[in-house]
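To keep things clear, I will list the structure first and then write my remarks on it.
Only a single protein chain was left out; the remaining protein chains are all shown in position.
Then we have chain A:
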Amino acid sequence: MMDDRQIQIFLDSLLPLFKAGVAFTLPLALVSFILGLLLAVITALARLSSWRLPRLIARFYVWVIRGTPLLVQLFIIFYGLPAAGIVLDPFIAAVIGFTLSVGAYSSEIVRAAILSIHKGQWEAAFSVGMSRKQALRRVILPQAARVSVPPLSNSFISLVKDTSLAASITYVEIFRKAQQIVATSYEPLLLYCEAALFYLLFCSVLSALQNYLEKRLDRYSAS
């Protein structure tokens, strides 16, 4: 099925693709996810706020991000903004795009997790004299975090795959590296399958980590 030349190309591409994954795909995913989570918590709290303005801003943000394609958002940030005098490095542009995306989608997860915590927990916190802020920080968010680990892990795994979109804004992660090799080797089927294998590998490792994390957090969930 594969001739010697193809096998050689396959083997020669292993290291460059792996390096692109470790040095470019994963950092992009990690940085965007951490910043995105922060944004998600802020957005979720804004949506649950008793004030109208933060609620409106948060809903508008989620509406815009969820209603437009991520690829289009990346193009606006990387190819569009220079027309307005804002020129961004591909990594920075990608981080901004993915952070906004994670923030919007995950805010729904965080919001649902906060709402899933029983009202009695708020009341117990209030009954010992805590303010809303203290109750949130000490009682509600730690429990909400536990509830949202499985869906957030799924978001992260999706994000790792979505980073392939950054190839379109010249960020040399796994997929763009594969494209570059295809350009000289003329082996699209081989190289794109090899790139897919790397995504599969990374995502499998992350799934295993997710299982481990869920088990560790299980110690008080029997109630």
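In this text, a residue touches a chain if its C-beta (ideal position, glycine included) is under 8 Å from a C-beta of that chain, and two chains touch if they have at least 3 such contacts; residues count from 1.
Heads up, the rule we're going with is that contacts and distances are computed from a predicted model.
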Name per UniProt, for the chain absent here [options: "Probable glycine dehydrogenase (decarboxylating) subunit 1", "Oxidoreductase", "ABC transporter-like protein" or "Cystine transport system ATP-binding protein"]: "Cystine transport system ATP-binding protein"
Omitted-chain contact residue, chosen from A:Gln143, A:Ser158, A:Gln179 or A:Gln210: A:Gln143
Residue among A:Ile34, A:Leu56, A:Ile76 or A:Ala124 touching the omitted chain: A:Ala124
Residue of A:Gln134, A:Asn154 or A:Ser185 in touch with the missing chain, whole complex considered: A:Gln134
Residues of chain A in contact with the chain not shown: 118, 120-121, 123-131, 134, 138-139, 142-143, 146, 219-223
